[in-house]
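Every protein chain but one is kept in place in this view of the complex.
Chains: A, B and C, in written order; residue numbering restarts at 1 for each.
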Amino acid sequence: MTDQEVNTKMKTEEYFVNMGPQHPAAHGVLRLLLTIDGEIIKNVEPDLGYIHRSIEKMCERDSYQQIVHLTDRMDYLSSHINNEAVCLTVEKGLEIEVSDRVKVIRTIIGELTRLASHQLWWGVMGMDLGALTTYFYAFRDRELINDIFEETCGARLTMNYFVPGGLMYDIHPNFVQRTKEFITHFRTKLPEYDRLLTGNVIFEKRMKGVGLLTKEDAISFGATGPVARGSGFASDIRKKDPYSAFDRVDFKEALFTEGDSYARYKVRIMEMWESMSIIEQLIDNIPEGNIKEPTKAVIKLPKGEFYQRVETARGELGVYINSTGTKNPYRVKFRSPGFSNLSVLNHISKGVKIADLVATMASFDFVIPDIDR
Amino acid sequence: MSYFSDIYNGIKTLLTGMSVTGGYFIRAPKGSITQQYPNNRETLKMLDRFRGEVVMPHNDNNEHYCTGCQSCEIACPNGSIEIVWDRQVDPETGKKKKMIDKHIYHLGMCTMCGLCIEACPTDAIVWAQNYENSVYDRKYLTKVLNQPGSKVKAGIEE
Amino acid sequence: MKNEDLQNIINGLAENLEFSEEGSEFLNVIVPKEGLYNLCNQLRSKSDLDFDYAYCITGMDWGKELGVIYHLESTSLKHKIVVKVMTDDRENPILDSVWDIWRTAEFHELEIYDFFGVKFNNHPGLRRLFLTPDWDGWPLRKDYVDEANMIVK
Partner (left out) sequence: MMNIPLNIVRTVHDWIFSIMPEGLATFTEWILIAALYLALFAVVGLYLVLLERKVAAWFQLRLGPNRVGPWGIFQTIADALKLVSKEIYDPVRVDKFLFKFAPYLVIVASLIAMSVFPFSKQFQAFDINIGVFFLFAVSSIGVIGVLLGGWASNNKFALIGAMRSGLQTISYELSVGLSILTMVLLTGTLQLSEIIEVQRTGGWLILQGHIPAIIAFMIFMIAGTAETNRAPFDLVEAESELGAGFHTEYSGMQFAYFFLAEFINMFIIASIAVVLFFGGWLSPFGITEGITWFPESLWFLVKVLLIIFLMMWFRWTFPRLRVDQLLTLEWKYLLPINLVNLVIMAIVIWLNWTI
C-alpha cells in the first residue's frame, strides 16, 4: 500500500459531542457542540440561552432603582461591581457627584468582590484540572469575605447594596476591622495557593502553552479582563478610565504577554495581591460624608445616551442606557465580559485536546448567567 | 542534563504541594471549616442585617405602622407585595382615611433586594433574620403580613 | 484627539455622514447603511484613526427604525466614537456584517439577529444563538408581544 492508500483506509471519523448544558466543566448551563477527531477538537460551537432571562428587556419595564438588583443576577460573582456600573451610569445621567465616602466604600467593596471572585475561580480551576482540594481552601477564604458582605449588606450573593446616588445604608461598624483581619489572614494564605498549585509540575505542564491568544486577536475579539491582560492587552478600566476612587490609589496593572492559560492564571493571582494592596491603602481613612445623595423617588434620566464601563472580575462591563426622559429606560444594553470572551474560545481551541479545552475554559473563568444575561 | 533537573524539579514541586495538604491533614481535628448544620440550630445566629424575609412588626396592642401608602408596592420590582386597602372612618377623628386591609407578601417571588424596606416612610416593614423559609407547598409562601384584627398605630402618618 | 478633529477626518471618509454630540459623551456618527462596511473598514485601517477595539455593539429599535450602535475605541490613540446605522425596513432589515473587521462583531451580530431580527450580509453562520430555532418573533423589538410570558407593569 502506498502512503495515500494507508491514509484513506485509516481515515478517522469526526464526531459530535455535546459538552453541556449539564457538564461538570461548564460551570453552569453552557452547551458546547464539539466536533472531535479522537481526542482532538476540530470545532467548538457554543449554544447559549439556557439561562437567558432577558434582563435587558426587563430593564425597559423597570425604574432605575429596580434595574440595579437585576444586575446582581448577571455575573453573580461580581454583583457589587455590576451594581456599581448601573449606579454610575444613572449618576452620570443625573449629573450627581457622590461623596468621597461613597466612592471609597464602593472601591473597597468592589475590590473585596474581585478577591472573592478570584478565590472562587482559583478553587474551581484546580477542580477542573482534577485537584479537588483547592476548592475547599478557596472557599474557606471566600467565606470570610462573604461574612463581611453579609454583615454590611445582609446578603451573600445578590447584594443590591449600591443605589443610584450612593449606598443603601452605611457600612457596618465592624466592617473596617473585619476587612483588615481578612487581609492579614489572606496575606498568609495566598502564598499557600502558590505552593499547592502554581509551582506544581503537572499544573504547569497542563497550563503552559495551552490556549494561546495573541494580543491582536484579544483586541479584535473584544476580550477583556484577565483573558486580555494575559495576552498583553492593557484593558484594565481601573487604569484606563478610572471610576470611583481608583484614581487616588496606587496599583499595578497585572500584565503578561505569553497569552496562554498560565499567563491568565498569573494575572489573576497578581490581581489578588493588587486588590489587597488597594484595600489596604483605603481602609484606614475612609472619609466622612453623605451616604446617599438625595435623588427623587422617581428618577427620570434626561433624554440622551449614557455609557459607563467598569472592570468586573471577569473584564469590562459596559452599561449603555438610552433614555427618552421617562421614568423607564428606553433601551439598556449590558456589554458583558463573558460574552466577548466566549467568542474567543472557538478560535483558540482548534486542534487541542479535550482536556486542554477544559483547562482553557477554566482559565477564562466563565460565569454563564453573565454570558446569557 | 535538563532531563534530570526536570525530574528533580518535578518531584520537588510535587512534594511541596503534598506538604501543604499534609499539613492540613495533621491539623484536621480542629481545622474543620464546615458547620454541622441542622445540629447547630440553637447556636446559629444570623447577622442583624441579614435579609431573610419581610415582616411587619406589631406592638403589644396589636398595632402596626403601615399607613397603606403603597410605596413598597411601587418600589418592588417583581410585584411581590400587594396591598389591599380601603377608606374607613377613623373612630377617633371621625374622618375617612386610608387603611390597609391586607398587606400581602409573596415570599416565593421576592428577590430580597430590600427596595421596599428602603422605600417605607414609616418603617412598617423590616427584615427578619429567618433563614429556614422552605415549605412543602408554595401557597404557604404567600403571607399576609398584618396580623388579623390589627390596626395602624395612631398618629403614624403625621 | 478632540472630537472636532475626529469629525474632520471622518467626514472625508464617506458621504452622507451625520454628526452629533447631543445627549452623549461621545462623537456620534450616523452612517447610511450602504456606506457602513466601507466606513468601518477605513476607521479600522487608517493609521490616524486606528479604531481596533469595538467594545460594545448594541442592537437598537428606535420605534420606526432598527439599527446597530457601534462603540469604538482605539487602544493605541485612546479616542472613542460611536457609529450608528439604521434601516427603515422592519419586515426584512438587512445590514452589512463587520465581523471580519472586528471579530467580536461575529457574536454580537448573532445576538442582534436573535433579538431584533436584523440580518447581516456576509455573516459566517447566522443562527439563533440564545433562542430556539423555531422561536417566533424578535423579543427585544418594541412591538413584540408575548402575553403568556411578559408581565407588563
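We adopt the following convention: a contact is a pair of C-beta atoms (placed from the backbone, for glycine too) under 8 Å apart; a residue touches a chain by one contact, two chains touch by 3 or more.
Worth saying up front: this structure is predicted, and the values here are computed from it rather than measured.
Put simply, the missing chain touches A, B once the whole complex is considered.
Shown as candidates are A:P24, A:P191 or A:P302; the residue that touches the absent chain is A:P24.
Note that of A:N200, A:S244, A:S275 or A:T312, the residue touching the chain absent from this view is A:N200.
Where chain B meets the chain that is not shown, the touching residues are 7, 14, 17-18, 20-22, 24-25, 28, 31-34, 36. For chain A, the residues in touch with the chain missing from this view are 15, 17, 23-25, 39, 126-133, 135-137, 140, 196-197, 200, 202-203, 205-206, 353-356, 358.
The working rule: only the chains that are shown with their structure count from here on.
With chains as nodes and touching pairs as edges, the resulting graph is an open line. Centre-to-centre separation between chain A and chain B, using Cα means, comes to 26 Å. Chain centres here are Cα means. That of chain B falls 42 Å from that of chain C. Between chain A and chain C, the centres computed from C-alpha atoms are 25 Å apart.
Among the residues of chain C, those touching two or more other chains are numbered 151, 153. Against chain C, in their complex, chain A makes its touches with residues 46-49, 52, 54, 56-57, 61-62, 92, 217, 219-222, 224, 233-235, 240, 302-307, 309, 316, 318, 320, 322, 331, 333, 335, 339-340, 342-343, 347, 372. Those residues of chain A that touch chain B in the complex are listed here as 62, 65-66, 68-70, 72, 133, 136-137, 139-140, 143, 147, 150-155, 158, 160, 163, 168, 172, 192, 195-197, 199-202, 204, 297. By the touch rule above, chain B contacts chain A in their complex via residues 9-10, 13-14, 16-17, 19-21, 24, 33, 47, 49-51, 71, 75, 77, 111-115, 118-119, 127.
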